[in-house]
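One chain of protein is taken out of this complex; the other chains stay put.
Letters are used for the chains, namely A, B and C, taken in the order the chains are written, and counting of residues starts over at 1 for each.
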Amino acid sequence: MSFLQSLTDRERVFDFLIPASSPVDVRHGPILYLEDVTVSFDGFKAINDLNLTIDDGELRCIIGPNGAGKTTMMDIITGKTRPDRGSVWFGSRHNLLAMNEPDIASLGIGRKFQKPTVFEALTVFENLELAMAADKRILPTLTARMTGETRDRIEEVLVTIGLTELRQRPAGILSHGQKQWLEIGMLLMQRPRLLLVDEPVAGMTEQEMERTAELLTGLAGKGKQSVVVVEHDMGFVRSIARTVTVLHQGSVLAEGSMDQVSNDPKVVEVYLGADPDEEAA
Amino acid sequence: MIPSSVYRTSRWLAAPLLGAALATPALAQEDPIKVGILHSLSGTMAISETVLKDTVEMLIEQQNAEGGLLGRELEAVVVDPASDWPLFAEKARELLAQEEVDVIFGNWTSVSRKSVLPVVEELNGLLFYPVQYEGEESSENVFYTGAAPNQQAIPAVDYLMNNVGVERWVLAGTDYVYPRTTNKILEAYLKSFGVADEDIMVNYTPFGHSDWQNIVSEVKAFGSEGKKTAVVSTINGDANVPFYRELGNQGIDAADIPVVAFSVGEQELTGIDTAPLVGHLAAWNYFMSVDTDANYDFIDAWIDYTGDEMAVTNDPMEAHYIGFNMWIEAVRKAGTTEVDAVKDAIIGVSVPNLTGGYAAMMPNHHITKPVLIGEIQDNGQFSIVWETPSTVAGDAWSDYLPGSRDLISDWRKPMACGNYNVVTGSCGGGETQEETTAEE
Amino acid sequence: MTISPCLRRMLVLFLLAWLPLAASAQDDDGQQLLQSLDAASFTQMGEAIEAIITSGDERSRGWLEALLDGKLQRHKETGRFVVVLENRGRDWPVADALTGEAIGEMSRRDLDRLGINNALRGQLQSALAVLDLHVPETRDRREAARALLGDVDASLVEPLEAVIRVEEDAEVRRLLEQGLAIHRLEQGSLEAVASLQGSLNNRVRAALNSAARSDDPALAEAASVALADIEQQMKLNRGLETLYFGLSLGSVLVLAAIGLAITFGVMGVINMAHGELIMLGAYTTWAMQQLLPGQPGLAMVLSIPAGFLVAALAGIAIERGVIQFLKGRPLETLLATFGVSLILQQLVRTVISPLNRTVVTPEWMSGSIMINEGLSLTLNRLYVLGFALVVFAGLMLVMRRTRLGLEVRAVTQNRAMARSMGIRATRVDIMTFALGSGVAGLAGVALSQLTNVGPNLGQNYIIDSFMVVVFGGVGNLWGTLVAGLSLGVINQVLEPWAGAVLAKILVLVFIILFIQKRPRGLFPQKGRAAEG
Partner (left out) sequence: MHSSTSWLARPFRERATQLFLGILLASLATVTLLNLALPAGHPLHVSTYTVTLLGKYLSYALLAVAVDLVWGYLGILSLGHGAFFALGGYAMGMYLMRQIGDRGTYGDPVLPDFMVFLDWDSLPWYWLGFDMAWFAFLMVLLAPGLLALVFGFLAFRSRVTGVYLSIITQALTFALMLAFFRNEMGFGGNNGLTDFKELLGFDLRSDATRLGLFLATGIALALGYVLCRAIVASKLGRVSVATRDAEARTRFLGYRVERFQLFIFVVSAMLAGVAGALYVPQVGIINPSEFSPIFSIEIVLWVALGGRATLYGAVIGAILVNYAKTVFTGVMPDAWLFALGGLFVLVTVLLPKGIAGLLAYRVNPQRSARKPDDPSTSPREVSA
């Protein structure tokens, strides 16, 4: 929101008055709000004046050719990369650009990496345990003990991601798809308000894909999680998407329902006649 | 050093018992006499110490060829403390407690001696230490066959002052206790001759220092003040090669600024291209070039033993030669290898050295030595240019250090004290203050 | 050291009419002269030396030179004087001092050396120097003239002026005039100061310094003014000198580290035996000199390829024998190669010797080149500096321009991909490791000219090498170059006021803090080794 607005806005509470852990304020609709975000890596503009708004409980799909800046965008939201310009707000209270990864995570933004990253040396169960929302300072972590309800919660998630019988095996031995799920499971444990899911179905079989689709659609909803999915697989996107955003060269090319965008000539041009340099970049 | 009178008496009581224990049938007469050799065969000090190990082994071989000692064979027990100081202590303990050797020949660096010292004293062993050192020590169980500062450093400086007319001094050394102490002594000594502060430049470098460019050029500048300048080098082993190379290359020749070294002998020179060093000096109590039959015999024996025509001998080897013969003498005199007996017997023993004179064991466990100044020649040998008229007795406590001025050492009974303070009239840590420290 | 009047007299005579003197001496005269050399005190010996020169015996020069390097000796029994031709070992080949013909070997035991001390050496040198003023080679005449600086006194003035008149080489003339000026200055003449203005020569400064201390206020004043002026010029010199020292030290670091920059930086192998590979290179140089006695220069040149080869082969052996089994576990390579380094060290100790080996410096590498009287660069280090740059350039070429370099980079970036493109990754690994090791060998060849050639050689450089590579940024050759040189210069700049030890400490602290600021080194790079 522009500076003037922010002054006139009577509801506005100044950042420094808000404890970082305060619940996200979504009374004004959007849970995520990117404005004029630009970031460039030695000259090459990865994100270029990107504006994006995700509403609370929405399930949004983001598509776009390689180098469109999908992953970079996620890095910015999760605090891994600092943009050169622009503002990123979580709800109407939290300026994400002022926080680091752990803060943002504990604020309720969960992320699933493009390349599934789970803790291979730890068991499936332990992976979920670590992900679980809890006091993550040192001493509490040191003295933490497994309570009944946490165990139940973990079991419950194990069921959802269908890894119950593998719970005691190290995550390292899981198949690619299983790892994908475990990582999604870890997101669930985090109880985030906003999930950023990067290519969740890469390397999955048909059935696995369907189940993932159910999972994600089930997650999203008013007052529950909002989900942002970045995906290449058009079939998958069509199966879950309500609103689709097309990124190209770091900014929004088109936005709308799947049919709208797939009929958009610009989009078609980008996808069919995408020039090789872009692909490479 | 003896912690307290109580402890001492208890040890005097223990000694005879120990003697008895050794005399039990467990050790029959035909058992060999064990000689421990405690020299680094690996690590940084191997360069200097391996030859000393070989020397002792050679001496033992010779002794056995002459029928051994007290009708018994001599047997060498060799261990490798690997240039690792704590390991020295451990190995010393192994030699004395496990192997039960009758005597140890060993150590090179001060720190290794310091780490072995408590062990040798605790287990009442005998240690012959063959290297020139900083002094400031006199242990009941250690015999110092190397030079004390007054047997090397001071005569060398005298020579430079009187025979070369040096007026400006660079005291360059490796940063450890031997150079530190020696330079302290020399500074005091020089100032007692009215040398001004600005005419003395002191410089310390780390072990194995390899980049001498700056220091050498400083020396060069220091030497261009129109006064005759000399460098007194207590630079340790490995650092010497790059140092001398740099000297040579920056064109400092012995005629302009002579360097007199206390740690550079024939052994070190084998590793250096000596051509540019001709005329630089070293002060020792022995040189391979010494022109005596005893020396030639020793050299021949050594060359035959090593099977290397080019093998060289050096000062610490002579020290072992002397120490070994002294021990043999003492054992013969005492009729036993039992430590306390030998300790008493060895004082006053005198054996021929390799420079045509005799070395006698003083009551302070140091020996008498001649001091020689040699100039480096292009064949890696030294030509002797100066020599003390008579031998000099080793001084455990320097007269030029405030702390030790009043200390003397005499291990003959009844005094039997390594650090007797002539002022307080007490032995070392004045017992008078014992209680006060006990309380604090 | 001043030359005694007696010697002066003969020189005057000798110089004024320098037609070679009548060589009519009988052998007994020679015997006589040598007899007198064999004197109790050095003073007597000094006189004997003068006697020899004044005798004008044409053998005198040979005798004096033999005396100078301690090779003029007397047989104990026969009292026969001989010149030792080779004085190593126990039995020495000798030649008769009088007749000059070789007479087989003598045991050093039966020989008595006519020893001299520095004072006599000085006397001999200047005496020979004066004689040298008449040799045809300009270079030698210059040397002689330079050697005379500060050794001129009254009796030499006239003859030297005579020499100057006929000397055609300007440099020799200048030096001799300077020598005379120094003499006049010692005599307290003011105008001498003027003629010494601005000379940076050490001896000149020494003379001026003592003049500045003289009781004649005018002279002292003038001298100190001249000195101050000279000091001004020296300042610049010192600055350049320090820079040179720094670059030279830096070049050593670069040489030691550059091989590591490849094995470690590019392959991600933490090779603790790198130092020992350097050591092998150094020993190769030594071995070469043993094989080619008397031609250190040739040996030096040959040992460059040889050193590379030996180290490279050793590297291949290590790669095949150990590292190939540790693919993907670079850390284990640290452990295994540490074991290898222990073995290599002890191997050298047992096979060759625990003692250091002598590596002779070829004459074209010893000494220094004079930029001006006050600034001269040590040659051996100059060569090493150049060598380092050449090696670096060579490596850059290999990595940038050759097929191997391309493949290496490909494998580094993405092994699997490279494989699928038909690059034989294993072969590339071997080649890369061999290359890195070979370069370490080259470093050894160079280091043999600067420091000990002994079993511990490697140990002294391994830590520094890792520091340099990491400081420069792993896997970046330029980084290594810049890092090495800059660390060298920093160290040498700090040293004069901080002292050698503190300087090193400060450099280390600097590295630590720098890595805090730039956790990827000077030139961060993407790639396998940089990840994590």
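Everything that follows uses one rule, which is that contacts are C-beta pairs under 8 Å (C-beta built on N, C-alpha and C of every residue); 3 or more make two chains touch, one makes a residue touch a chain.
What you see is a predicted model, and the numbers here were worked out from it, not measured in a lab.
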item: Shown chains touched by the chain that is not drawn here; value: A, B, C
item: Of B:60, B:119 or B:385, the one touching the omitted chain in the full complex; value: B:119
item: Per the touch definition above, residue among C:157, C:225 or C:334 touching the missing chain; value: C:334
item: Interface with the undisplayed chain - residues on subunit A; value: 78, 80, 100-102, 105-106, 110-111, 113, 117-123, 126, 129-131, 133, 136-138, 141-145, 169-170, 172-173, 186, 190
item: Residues from subunit C at the interface with the omitted partner, ascending; value: 268, 270, 272, 322, 325-326, 328-332, 334-336, 338-343, 345-347, 350, 459, 463, 466-467, 470, 474, 501-502, 504-505, 508-509, 511-513, 515-517, 519-521, 528-532
item: Footprint left on subunit B by the chain that the document does not show; value: 1, 3-4, 7, 26, 41-42, 78-82, 84-87, 89-91, 93-94, 97-98, 109-111, 114-115, 117-119, 122, 136-137, 175-177, 180-181, 184, 204, 206-207, 401-404, 407, 418-419, 421, 424, 426, 428-430, 433-434, 436-438, 440
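Criterion: only the chains that are shown with their structure count from here on.
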item: Contact graph of the chains (line, ring, star, complete, other); value: other
item: Chain nearest the global centroid, as defined over all protein CA atoms shown; value: C
item: Distance between chain centroids, defined by C-alpha means - subunit A, subunit C (Å); value: 66
item: Intercentroid distance (Cα basis), subunit B paired with subunit A, Å; value: 75
item: Sites on subunit A at which at least two other chains make contact; value: none
item: Overlap residues in subunit C, where contacts from two or more other chains coincide; value: none
item: Residue ranges of subunit B in contact with subunit C within the complex; value: 41-44, 46-47, 50-51, 163-164, 175, 203-206, 208-211, 213-215, 217-218, 220, 223-227, 238, 241-242, 245-246, 248-251, 254-256, 258, 267-268, 270-273, 275-276, 278-279, 289, 291, 296, 299-300, 303, 309-310, 375, 377-381, 383-386
item: For the subunit C and subunit B complex, residues of the former touching the latter; value: 1, 69-70, 87-90, 109, 112-113, 115-119, 121-122, 125, 202-203, 205-210, 213, 241-242, 245, 248-249, 252, 345-346, 349, 354-361, 366-368, 376, 378-381, 449-456, 459-460, 491-492, 495-496, 499-501, 504
